[in-house]
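What you see is the complex with one protein chain gone and the rest in place.
Up next is chain A:
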Amino acid sequence: MSSTSTTLEKPNSGTWDGGNEPLKASYGKLMMWFFLLSDAFTFGAFLIVYGLSRHTHLPYTGDPEAFAYSTQWWPIPEKVFNAFPGFHGVDLPLAFVALMTMILILSSVTMVLAVEAGHRMDKNDVQKWLLWTILFGATFLGCQAWEWGHFITGDEEGMLLADGSRIFGANLTVNQYGPPLFADLFFFITGFHGTHVFSGVVLLIMIFINTVNGVYHKRGHYEMVEKVGLYWHFVDLVWVFVFTFFYLI
């Protein structure tokens, strides 16, 4: 009987019975996950806007060789994004954006290595891999700046208008490559993603400084690196979707 009352005395202690972390994640990591979930919905909404806007425009149905820019149809991405710095006038469809994507994916790899080094409490390795990640992230931003610059300036041909004049390049109201909405969406969505990458680089620089100063080493764990890592991988993942929507489909 006495044994019964001692078990009646104790609260349950299963996984979801409280008093522990049922998902084996600290509150900070959980918060990051939930923030990313909501951010995914933000990007999801933008990509749906892209999909629907594109759907309401006619696709180009003629011979791809004979493709010319027109507001009548949505442009073929390979014909728009075919420039590469230093190779002026050469048709290299999607080469530059493929390089950008590679750089961003590489930065994810180095981020994984930084997190792994954090688990080993290896301060020097964390520093090294964070620095590489920062470098790749910044390079990606640089590439994006070039790509934007090129998109804004346009090429020599431009778009022939009905009145015989030509427009060159693109901004939020005029677009040589096709309907204005194409440029609007390009600037908005890659810009919003770029802002995320930029914030990520700032966060990385902040945790890099903290790592160098030994803040995390004194704390006994490198969880902050993991949290920023989650964010960084998310931003990479979003880029994969942006890339697919804008450049591949």
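Side notes on the structure shown:
Just so we're on the same page, a residue touches a chain if its C-beta (ideal position, glycine included) is under 8 Å from a C-beta of that chain, and two chains touch if they have at least 3 such contacts; residues count from 1.
By definition in this document, contacts and distances are computed from a predicted model.
One chain of the complex is hidden; its UniProt record names it "Cytochrome c oxidase subunit I", one of "ABC transporter permease subunit", "Aspartate carbamoyltransferase", "Cytochrome c oxidase subunit I" or "Nitrite reductase".
Screening A:E78, A:D122 or A:D184 for touch with the missing chain picks out A:D184. Residues of chain A that touch the chain left out of the display are 4-14, 16-23, 25-28, 30-31, 34-35, 37-39, 41-42, 44-46, 48-49, 52-53, 56-57, 71, 172-173, 179-181, 184-185, 188, 192.
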